[in-house]
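Starting off with a structure, shown below.
Note that this complex is displayed minus one protein chain, with the remaining chains in position.
The block that comes next holds chain A.
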Amino acid sequence: MAVNYSAKEEADGHPAGGGPGGGATAGGGGAVKTRKPDNTAFKQQRLPAWQPILTAGTVLPAFFIIGLIFIPIGIGIFVTSNNIREYEIDYTGVEPSSPCNKCLNVSWDSTPPCTCTINFTLEHSFESNVFMYYGLSNFYQNHRRYVKSRDDSQLNGDNSSLLNPSKECEPYRTNEDKPIAPCGAIANSMFNDTLELYHIENDTRTAITLIKKGIAWWTDKNVKFRNPKGDGNLTALFQGTTKPVNWPKPVYMLDSEPDNNGFINEDFIVWMRTAALPTFRKLYRLIERKSNLQPTLQAGKYSLDITYNYPVHSFDGRKRMILSTISWMGGKNPFLGIAYITVGSICFFLGVVLLIIHHKYGNRNTSADIPN
């Protein structure tokens, strides 16, 4: 019995036709069927195909097109990015001169909280909505064990997880035999400075309204994070749990408003979205433009009141406050624009190089001659 490709398994261990079966397989098809392969385009590898060949001539247009597309895009992005106003203050207080220097070695639970005020001047007015961020440096929120130290189902309002958090939260899972809500290191290390912004005009401090809702992703606030299910107020719902070690207050006392309290507190949600890089900013508050006539933040003097609770000095961390407008592109980042312009220019340049090459050497390929 001929052993062919399709009859592989017989070849494996069978006698070449160990019996009548073998004979039957060999003679199976009868006279009509031959073993002639089908004459199809696929089987004969004659499928219609596009066969691009990369030569200077064929590639040339691509380079020019890339160049022509990328440079304008790059310019556009660059301009957009440049139009973004951004102001940044480091309030860590490492420098002795800094007003916050006194709070440098603050601990999580220091009472009364250390406060400090930093005055600054905005050179340019911020026309559109302003986003207020706090920024941390050298804070490895992306550390593997840190990232995992949370329980999403607890945060999702799962009652069983609330009382019996995931093992991932260890060692911030329980405290004094009570489950911690929210458990885990992320929650435990939540940023707890309070920032307040005042506009100083003629020595009068006007508090600028900082909106604390709308800073988290809508899906996070409405889908991913949920308070435990059940009736009654939050205090009752969180019955039987304890607050994270570092927290001064339990989770149900994060905010006065019920739709911004507990797990759905937006500051908490924002913190729980762990940053990708050790230097990061997180949205703290929104400053909405009130009227079309006035810029959101006029140029002028401002003061920042800080309730300094969050210790970063021990790990050489830095804390910043950032005010920024945003564009369709997001925050201020000139990189993309520059990259587009650069790549566009390089492509254009290479296009020219290829053009020269094509003119010099390109013809010989069409005639397929060997140079002699």
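Rule of thumb we're sticking to: a contact is a pair of C-beta atoms (placed from the backbone, for glycine too) under 8 Å apart; a residue touches a chain by one contact, two chains touch by 3 or more; residues count from 1.
The definition used in the following text is that contacts and distances are computed from a predicted model.
According to its UniProt record, what is the protein name of the omitted chain, chosen from "Phospholipid-transporting ATPase", "Large ribosomal subunit protein uL3m", "IZUMO1 receptor, JUNO" or "Cytochrome c oxidase assembly protein COX19"?
Of the names offered in "Phospholipid-transporting ATPase", "Large ribosomal subunit protein uL3m", "IZUMO1 receptor, JUNO" or "Cytochrome c oxidase assembly protein COX19", the absent chain's UniProt record gives "Phospholipid-transporting ATPase".
Looking at the whole complex, which of A:90, A:170, A:255 or A:305 touches the chain that is not displayed?
A:170
Of A:185, A:234 or A:321, which one is in contact with the hidden chain?
Once the missing chain is taken into account, the touching residue is A:185.
For the chain not shown, which residue from A:163, A:210, A:275 or A:352 touches it across the whole complex?
Residue touching the chain left out of view: A:275.
Return the single residue from A:97, A:204 or A:314 that touches the missing chain.
A:314
With the missing chain put back, which residues of chain A would touch it? List them for me.
1-6, 8-24, 26-27, 29-31, 34-39, 43-45, 47-59, 62, 66, 70, 73, 77, 133, 135, 139-153, 155-156, 158, 166, 168, 170-172, 184-185, 188-189, 217, 219-220, 223-224, 246, 273-283, 314-315, 317, 328-331, 333, 335-336, 339-340, 343, 346-347, 350, 354, 357-358, 361-362, 365-366, 368-372
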